[in-house]
Structure formats: C-alpha cells, structure tokens
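A single protein chain has been removed from this complex, and every other one stays in its place.
And then subunit A:
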C-alpha cells in the first residue's frame, strides 16, 4: 500500500479490530451470515417465537376489526383527552424507527466502521416500526375509510388538504420516511441478495434471490454507481431523520395547550427518538447475536458504542425534561406553572416519576465501563429505556390534555382493553416481521462485512 498507510499498532487499526472477531476471511463471513438464511434448519425457537408473535398480530386484526365496526368509542379517549394510546404509540413507534436510519445513514456519513454489522437489521427495524406506526394515524380517525382525503389529489370536491396542519405534514413525513427507508434498505440488500442467489442450492431460492438482486454482477462499474447511490441516499435520509420526528413533535408544539406549546420539542423529540431507537436496537441485537452465534460480528464494541449513544441522547432528553420544567416555572404563566404541579402531584404523577426513573436515573449506570460490558444488564437497560420513552409520550399527551385551561373541562384518561390490544398487537406485528426478516434475508450486510475484513487485514500487513 501507499506511504499513507497507518502502522501496525496505529489507533486506526486498534479501532477497527474489535468490530470484527479475529481470524475472519471473506469466505467465513459470507458462510456465517448466509447460512442463517440458506442452510441452517429453522429452529424450534424460531417457530415458537413466530407463532406467539403471529398470534398477537391476530389480536391486532381483531382489535382493528372491532374498532372499525364500533368506532373509536371502544377506546378510553373522551372529550378533553381526544388523543390517547393511538398517538402515544404512534410517536413511540416512529421514534423507534429513527435509530435505524441514524445507524445506516448518519453513522455512514461519519464513516463509523462499527455501524457495518448492525445497520441491516437496524434498517429492517426502522421499516417494521414505521409500518406499526403508520397504522395508528389511519385507525385513530373516526372515519378511516376517508383517510385518502389527507393526500393532495385532484378530488371531485375541488378541495385540497390543509397544508398548515402538522397532521398533514405527518402524512408526508411518514410516507416519505417509509419510502426512503425502504429504498435505502433495498439498495443495501442488492449485493447481498446476489450472494444468496449464488449460494442457494435449490432452484426456487435461486430464482427468488436472483429476481430480487436484479442481475447484480459486482463489476467495478456496478460498485462505483452503487456507492454513489448509497452515499446520496444516506445524505437524503439524514435530514429526514431530523425532520420526520420534528414534524411529529409539531403535532404538539403547534398547539396552544400548556405542556405542548414548547419550542424545545423538535430537537428534544429527535433526541428521544434516537434514544428509544438505540434501546430497541439493543433489545433486538442482544438476543439475535445469542441465538445465531454472531458474537464475532456484533461484538462487545458494538454494544458498548450503542450504550454510549444511548447515554448521550439520554442526557439530551434529561436536559429537555429539565428545561421544559424550568421554562414552565420561569415563564410565570399560571397554566404552565400548574402543569408542573400536575406532573409532580397530579393524578398521573406516578407516571412522571416512573419516567424520570427509567429515562434519567437508571441510564446513568451506563457511565460505568463494567456495566456497559455486561450483556444481561444492557438488555435490561434497553427494556427500561423503551418503557421510559413510552411513558414520556404518555406524559406529554395525556397529562397535558387532562387538565388544561378550563377546570370544567378537566378529565381522566384510562386505556381500555382495546387500547392495550391494539398496542400489544402492533408489538406482535413488529416481532412477526422481524422473525420473517431474520429467516429470509441476511440480518447483517455481507458485502459490507467483507469490506471490513479487507480493511482490517490490510491494516495488519
């Protein structure tokens, strides 16, 4: 190599090595990942997990069918609190999706090598989370069959959507986000699908992967264009991550409700999205590497880095909580001050304290190097943060609505069975899709892992 090559024990080399277990070649990486899809027998655990998740998806179907039959009144929402679980879960799922794009796009632009072995399933997680999120804006409307009115098309009524409503921006944000994520994910998959096509033994698999890989031959010209396209998509997806959750935060920040009308929402929602998203990536990565023996690819370094990102974004979120409260008190506005009182002493105060515990206090343990390297603990923390971020959305949506300007319009919101069934059903759908994904597509990018092998071995020469 040229004179610019770093020496053997350079920090660059040391930085790269732990991203991949020692002794891997192009062949071993390819075999390891493609065997999950092609040769390994489908395990009993996979069938059991899939069946349970699919059963919960059935619950979702029943919940939605009953909702369409009876109307949104089967939920716990009422007149002061028109937004309940549907919006809480929507924001939660959209937030979860954001880490996938962060890993695949932003870390790519920042040239972070450790993204390589987690980006594929993180992107899949994004897609499935967006699919779950996308259900809620549709079904939380009273007349979901009219939802197409939210798209700007030349209607027979001569009317168009109101482009000043953040709920219309949501339609554009989420549909664009879903589409770009899908394309980004698929473009990344093309070389890997070609690998699967070439490794498949059975004719149907060859044909299916062959069609999906669209004749990829891996020539220099292919790779040149592929990399330009990938870079461009990463550049496009990055502003999307920031804007999509900003738009979601506008749903609240645009309103005049105390506790919603806050200018800190856009960045603080985005930070929260990445926070919960990384928690979900950890929740998926830890069982995945265990079940399929991927410890060489998803190393402790990955888990450590993800925990660090969680800690960093968790601190931004903590800053958000602090300043939200500080500015409410500093404003001197009696409704804002009252909101603080409501959070601390109102009927939903336990939710707020649980939120502080899950999102601020417990994650501080991630400062410890030892705890960050304890896989079981990390898994526990990732669940804690997922719960905490769900509570955050519950606190924002529900507490602000239950007690606002007019005391005669104070109310309570408690979810019904159908609220829970819909929420748990979307979790089932998410897991179902993940199980299918792990079974039929490479969960780790083979082509990029090979690049990683090349880079690490070149450094060692």
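Just so it is clear, a contact is a pair of C-beta atoms (placed from the backbone, for glycine too) under 8 Å apart; a residue touches a chain by one contact, two chains touch by 3 or more; residues count from 1.
Just so we're on the same page, contacts and distances are computed from a predicted model.
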Checklist entry - Can you pick, from "Pyruvate dehydrogenase E1 component beta subunit", "Cytochrome c3 family protein", "Tyrosinase" or "Na+/H+ antiporter subunit A", the UniProt protein name of the chain not displayed? => result "Cytochrome c3 family protein"
Item to check | Residue among A:25, A:61, A:155 or A:228 touching the omitted chain | outcome: A:155
Checklist entry - Which residue, A:98, A:115, A:140 or A:197, contacts the hidden chain when the whole complex is considered? => result A:197
Next on the checklist: List every residue of subunit A that touches the chain not included in the displayed model.
Outcome noted: 153-159, 197, 203, 206-207, 210, 214-215
